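Showing chain A:
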Amino acid sequence: MKKKLLSAVIAGFMAATPVMAELTFSALSYRTGAYGNNGIPFADGYLDYFTLLQERDGGIGGESIKVIECETAYNTEKGVECYEATKGEGVLSYSPLSTGITYQLIPKVTADGIALHTMGYGRTSAKNGQIFRNVFNFPANYWDGASVGIKHLLDINGGDIKGKKIALVYHNSAYGKEPIRTLEELSKKHGYELTLLPVDHPGQEQKSQWLQIRREKPDYVLMWGWGVMNPVAIQEAVNIRYPMENFIGVWWSGSENDVLPAGAKATGYKALAFHAVNSDFPIFDDMKKYVVDAGKAAGAGDQVGTVLYNRGMYNAMLVSEAARTAQAIAGKSNISQADMIKGFEALEMTDEKMAALGLAGFGPSFSVSCENHGGDGMVAVAQWDAGAGKWNVVSDFQASDMSVIQPLIDEDSGAFAAENKLSPNCD
Partner candidate 1 sequence: MNNSDGYVTDDGRTIGGVVMEMKNITLRFGGVTAIKDITFDIREGEIRAIIGPNGAGKSSMLNVVSGFYVPQEGEVFFRGVKRPPVKPFEVARQGIARTFQNIALFEGMSVLDNVMTGRLTQMKAGILSQAIWRGKAEQEEVENREICERVIDFLEIQSIRKTPVSRLPYGLKKRVELARALASEPKLLLLDEPMAGMNVEEKEDMSRFILDVNDEFGTTIALIEHDMGVVMDLSDRVVVMDYGKKIGDGTPDEVRNNQAVIDAYLGVSHD
Partner candidate 2 sequence: MPDQLVYAMEVFLNGLMAGVLYALVALGFVLIYKASGIFNYAQGVMALFAAMTLVGVMEGQVPFSHLINAILGTKVHHFGWHLPALIGIVSTVVIMVVLAWLVQRIIFKHLVGQEPIILFMATIGLAYFMEGFGDMMWGSEIKKLDVGLPQGINLWIDETTYNIFDYGFFIDNLDIFATIIAAILVGGLVIFSQYTKEGRAMRAVADDHQAALSVGVSLNFIWIMVWSVAGFVALVAGIMWGTKSGVQFSLSLIALKALPVLMLGGFTSIPGAIVGGLIIGVGEKLFEFTVGPLIGGATENWFAYVLALLVLVFRPQGLFGEKIIERV
């Protein structure tokens, strides 16, 4: 039995022996499991963008693109298997789309010298590139999100939220706990009062939390949710008639999947975003022309233009731009994994570049450096309009409050450095 399987595995494994001729990227996606319904649009966007480059431009800098998709089901072990299975093929960068898997891969990619790009998730303190040499989490991380969320509240309150009551409804996991520290620091600074409301996975049942919100009437509710927790929370908020415009979710709580089940009453719900959340950009015409209509779309092809699709696409765009940068630096089109890291480290996203890509204003302009792998933490606020069935960005992209965040980052990355006997350096 076992022997037979083994041989079959060998067969399957051999079927995927390294081909270094092209630029290889990995898509550690999850289309199944508890979070599958959010993983699908992201994966589709990520894959479609590369397909677009391939179909329209014949790849990046003349090199054709190969993307290996690997299903992780948001499961760390599968993630490791995917990494080990694909790294042999000269994959230039990984985007695991799971905080858990990110923590798996950080030591591995460090040892193997491969770039790891975690956009809006993962280990926040990886922003400190002097310690996490080949881990990148631009353009924004959770602590930026928390900070900008508070900034938004400051803006709509004329700069003063002293004595306001703010509740954080969070997924009771590593991911959900991320913003707590930042919010506590900020509450010291701005004098608001923070209530923590954990919701255990999966978050199907949140009556207790929302009854408490109804009783204590916090002025604002922030949410760090994921999966089914989001629609349930928004539904409950609607049920208790909580003013939706005072309810702000992180970017992982701001997709159509989350608001649609609650119907019309969800209008006004806000969510943070570090990229555009609708589909009126020139690139989508190309997307339609070269990918969807050509029948080359990943998945069902029905997700184009949704928030998570855009995020996947944005992620792919940043990765491919990093590859271009790497090609420019290396002076050759067929770049190595080491070149790719340099590319990430020197990446500059200017408005011109974005415009040229048909993505004018899709995301903030920012630049990466060795000291700063996290970009400028530019985050905007989007609001849901159930009538029109679309999200609208209602604020400018604004930077997070580094005076609060930087110390936290130094602390955490310092701890990591000490634990692993690393010395910060940029050479």
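Throughout what follows, a contact is a pair of C-beta atoms (placed from the backbone, for glycine too) under 8 Å apart; a residue touches a chain by one contact, two chains touch by 3 or more; residues count from 1.
For anyone wondering why these and not others, all candidates are chains of the complex that A comes from, given by their letters.
Predicted, not measured: the structure shown is a model, and the values here were computed from it.
Engineer: Sort out for me which candidate, 1 or 2, comes into contact with chain A in this complex.
Structural biologist: None of the others touch chain A; the one that does is 2.
Engineer: Given the complex with candidate 2, which residues does chain A contribute to the contact?
Structural biologist: Touching candidate 2 from chain A are residues 31-34, 36-37, 40, 172, 196-205, 207-209, 211-212, 214-215, 227-228, 231-232, 235, 238-241, 257, 260-261, 263, 265, 295, 300-302.
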